[in-house]
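Only a portion of the chains appears, each positioned as in the full assembly.
For reference, chains read A, B and C in written order, and residue numbers begin at 1 within each chain.
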Amino acid sequence: MTALVTLGETMAVLAAERPGPLACGTPLRLGFAGAEATVAIGVSRLGHAASWIGRVGADSAGTMILDGLRGEAVDVTRARVDDAAPTGLMLRERRTPDHTRVTYYRRGLAGARLDPGDIDPELVARARVLHVTGITPALGDGPLAAVRRAVDLARAAGVTVSLDLNYRARLWNRQEAAAELNHLVARADIVFAGPDEASLVVPEADPATMARTLLGLGPREAVLKLGARGAVAVTHDGEAVQDIVPVTPVDPIGAGDAFVAGYLAGHLDGTDLPGRLLLAATCGAFAVAAPGDWEGLPRRAELDLLHGADVTR
Amino acid sequence: MTALVTLGETMAVLAAERPGPLACGTPLRLGFAGAEATVAIGVSRLGHAASWIGRVGADSAGTMILDGLRGEAVDVTRARVDDAAPTGLMLRERRTPDHTRVTYYRRGLAGARLDPGDIDPELVARARVLHVTGITPALGDGPLAAVRRAVDLARAAGVTVSLDLNYRARLWNRQEAAAELNHLVARADIVFAGPDEASLVVPEADPATMARTLLGLGPREAVLKLGARGAVAVTHDGEAVQDIVPVTPVDPIGAGDAFVAGYLAGHLDGTDLPGRLLLAATCGAFAVAAPGDWEGLPRRAELDLLHGADVTR
Amino acid sequence: MTALVTLGETMAVLAAERPGPLACGTPLRLGFAGAEATVAIGVSRLGHAASWIGRVGADSAGTMILDGLRGEAVDVTRARVDDAAPTGLMLRERRTPDHTRVTYYRRGLAGARLDPGDIDPELVARARVLHVTGITPALGDGPLAAVRRAVDLARAAGVTVSLDLNYRARLWNRQEAAAELNHLVARADIVFAGPDEASLVVPEADPATMARTLLGLGPREAVLKLGARGAVAVTHDGEAVQDIVPVTPVDPIGAGDAFVAGYLAGHLDGTDLPGRLLLAATCGAFAVAAPGDWEGLPRRAELDLLHGADVTR
């Protein structure tokens, strides 16, 4: 049975590994990415059954995505192959080691054609956690309605609703985003946000204060992701802070989603708040220490690797 | 001064070099392609000034395309960077050594936003040849109008109009294509087509007959490209056939456009019909003997390479 | 529900892609291979549920294999992670384009530790086809007993037993092999063999004769794989021959197993003998037209690709 259900867009990624401008002849590597896919994979690698709902095109990229998710033991039986549009795609230039520049091909493409009919009520109702992000509602009316329906179904069934604000300035402006995200925050149980994202729905303040203010909007847990400064989480029972787990950085993309995966896996494990945050930070560190959004995510047996135990010998 | 002007869509290409299905981790190489770009580069490498008119996005792929064309000494001063849409892109899977499978990302993107205002009347009027293809009119109303306007300008100025039918079944159906291509053939001086493409505007028959029938529609030269069987050309002064120039094949894509480039370069050279066809076939062979659509196109000094002269020693 | 169950050894493969002797610095690519895994993937890609039973080590190679099979929608829920030995591995040198040289690391390793207890009786009993090969019995007493038990279970449940003789001279000699394979042939419904392999159990003769003699030993279908000369199949209802489907060859390894996959998928489709052989030959051709043992195997929608329909346009 599925422990976590998530829905959203998963796109093909064409990523240059070497820093520098794209040019004729630049070698790239094919992969896939999506905030929700990363969460699903992260949770699955830590041993909890995860399902992903979304659409891909009837093309090679779509096949690659479904095979890739299935290979990671993410259930894709409710994912849909939509032959009316190709799979979305992003072209990633690594302009410098620290600055990635992405061209998106997603408007009107398969992933953005998600609609409420794609949400299987039974799947959601039987899960323990539903995870949604602020990206999906920004993709269009269908995806927005799909997120709302999934949240409604989850709430009706007593399933925990997790929301990562994930504001994407290219997809909508702050006003549009604030309106919808306010609505979603009020219906979520767990909310993740960066400080700038949080300021869409609560006044700017220090992270802990913003987290506390978020709690006042409805959720029972609010987690502020602070990048290199770690994270702070507030629940009705208490608060906790967490430093990052240090690693030699390879590719920062996906760290925030990896963090969410770890946190939610901790939830499914039944771990306490500091334990959830530590697992979250550990997953974030693993994501940073390998190329790709999700490729570096840890399996359960690898977690000690970043905490002193030497698995090499 | 520009000898050849062409207009159309140039897209970024992400091509797998190894045969087999795309998968996570498949290495690809970035490049660009477009039937008209190949013709422009081919003509330029053979020593005649060529200009390309079209649009790219204000992104890394657009920069790559303009730099690449400029590097090939193709004039891109009239190409336009359109910041309203990203550069079109194609993802090329080499399913087997002999079967390429492409997903296109072009609808509504920069290349398809070409419009008549992009055509510089002076540039066209001063050229010796205008080359257009049947791809551009299929991209939308703007590109269709742009092609019509370019042809009008050329005819008004006495510039030779070259047309490659280049029927693309994914973009329009045979009825739509036939209507527009009939119109264009009637206004062209030189027409290139495969037998199947020619059958859009003339009755099916043996290639030479079809070429002769094409002449009846208006052009003064009709060239049928027959793939591995070579080519046949008919003019008001006579006819000629040409075998392919044998090479070890590497990548067949672009061979037809390379053929056109060679033929038109022969025109600009003032070569007779057999000479034009030989140059055309030689260019086609060079294109086939290297990866990419245009990368293998010959420079003037290299032409002997496939005709026995050993440039290696 | 599983349509096909198979069991055997799947090993990590480290394969040089460029021909030539291995040397310091030679680039290799990681993958996995196993005759039965190829059959399972081939059947799965053609739309029939397949299960693989076997053991991998508790290491990165083992994870890669299980993820890879699962990604191909092959059920691995009965595969076992054995922490007592590492995953088997083969190092593949491509000495010339036509001569591969392999060093095997399999003796005593996880895959060879398969035993009868690994066979889930219910899984076998509910399948429509059980496929085994002559490799597994040669791996040791445990694997031999596992194959016997699987065949017993299948026969008891009326499940079709498919056997590919797959004689491996490095694992056992012809006398040992003949003894065991005779026993297995007698208990199989469908038998696949090359002429040399068939001669382990029937007198040497022309392929059709050997196939007919094989039928006399028990099976109701005997298929002789003749490499570049195609295949011949004999059943109680008739005989059929099949030429190879021509492609530009890339990597011949895995073609025989791909052939079996296609034949068995045809069985599961309910296709007649010529149809099964055509599907088998088509799968073999796809395998040859891409690197790797199974990577090139076709999905249902791709089958036409090698039969004239152009899926490229």
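Going forward, a residue touches a chain if its C-beta (ideal position, glycine included) is under 8 Å from a C-beta of that chain, and two chains touch if they have at least 3 such contacts.
None of the values given here were measured: they were computed from a predicted structure.
J.: Of the identical chains, 3 are shown. What's the total across the complete complex as given in this file?
T.: Every protein chain is the same sequence, and there are 6 of them overall.
In this section, only the chains that are shown with their structure count from here on.
J.: Think of each chain as a node with edges to the chains it touches; is that a line, ring, star, complete or other?
T.: The chain contacts form a complete graph, every chain touching every other.
J.: Where centres are the averaged C-alpha coordinates, which chain has the largest centre distance to chain A?
T.: B
J.: Calculate how many whole Å lie between the centre of chain A and the centre of chain B, each centre taken as the average of the chain's C-alpha atoms.
T.: Going by mean C-alpha positions, chain A sits 44 Å from chain B.
J.: List the centre-to-centre spacing of chain A and chain C in whole Å, with centres computed as mean CA coordinates.
T.: The mean C-alpha positions of chain A and chain C differ by 39 Å.
J.: Do you know which chain A residues sit against two or more other chains?
T.: Where chain A meets two or more other chains at a single residue, that happens at 63, 67-68.
J.: Quick check on the complex: what are the chain C residues that touch chain B?
T.: For chain C paired with chain B, touching residues are 17, 247-248, 250, 286, 289-292, 295-296, 302, 305-306, 311-313.
J.: What part of chain B is in contact with chain A in the complex they form?
T.: 12, 14, 16, 21-32, 57, 59-61, 63-64, 67-68, 86-87, 89, 91, 93, 101, 103-105, 107-108
J.: Quick one: which bits of chain A touch chain C in the complex? Just the residue numbers, please.
T.: Residues of chain A touching chain C: 63, 67-68, 70-73, 299.
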